[in-house]
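Of the protein chains in this complex, one is absent; all others appear in place.
The block that comes next holds chain A.
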Amino acid sequence: MPLVNNKVGDDCTVGTDKVLVDGKAQVDSLIKVVACYRHLASCVGGCTDSLQLRDELRQTREKALKLSVSICNHLTSHLRNKSLPEGQRKEMELLWVAFSSSLELLHVDMCKVFNISDIFSLANTDALVQTGLQGGGSEVAARALSLPDLNIAPNPTLPAGLESQERSTMEQEISQMDRMIDDMEMKVNVMRWMVESHGPQHAEALSSSDSASLALLSVDEEQPGHQPPCQRSNIHVLLLLFAVVLVAATLSVCIIFFT
């Protein structure tokens, strides 16, 4: 987003620039938290479901709600400010759209977790679906909460009232989100068809070092038609072999040469 490059020489816009930058940072972190929440939510009901996971979910949820409340206030106050210049307003509206979309995603995820935890109670671990997952979501939760490490002593016992308490808390949080979303829509009128996004259609590839997991995935598929990944992994293997051969040849040459 080009917001950060918006070094307008005008003094009076410096303040609003800061506002924008602030808002953007907050929205970015909300997006991050929502993404992590989704990853954690996908583990619920599976074999790695545990109290710890639920706890992590709860913490992530709280953080997300806190962030969203603050963004809501921030953006609402600025968008209702009629004296906002046009360029700033457009940027604000973009942020607004991003914020409301993340809220929707979070809302759906929360509802899903609520329902799934309804069906899959932790008391009966046999019923949890064997999904093939092995590790928990601790790293993801750590990322969400922006903590380097998550040190939670796992609680072995299951207090009787914990689940129902959690459920009621979740219900409250979900209804709080509903109210916030409704409020948002009532207070600020952002016409979504007027908002234009800046970014490219295709996100650029983040890193090329992910070919390993790609290789894992492609080994799964034994389709003859699915050529490119197989060829790619074949090429990697061949290259590796070639490199090894080369090294061996060099070594042997060195040995012969120096002996």
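To be clear about the criterion, a contact is a pair of C-beta atoms (placed from the backbone, for glycine too) under 8 Å apart; a residue touches a chain by one contact, two chains touch by 3 or more; residues count from 1.
FYI, contacts and distances are computed from a predicted model.
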*Refer to UniProt and select, among "Cell division cycle-associated protein 4", "Gamma-butyrobetaine hydroxylase 1", "Clathrin adaptor, mu subunit" or "Regulator of G-protein signaling 9", the name of the complex member that is left out.*
"Regulator of G-protein signaling 9"
*Which of these touches the unseen chain: A:81, A:197 or A:234?*
A:197
*May I ask you to list the residues on chain A that touch the chain which is not drawn?*
1, 28, 31-32, 34-36, 38-39, 41-47, 94, 97-98, 100-102, 104-105, 107-108, 111-112, 115-116, 119-120, 126-127, 129-135, 137, 139-140, 142-144, 181-182, 185, 192-206, 210, 212-217, 219-223, 228-229
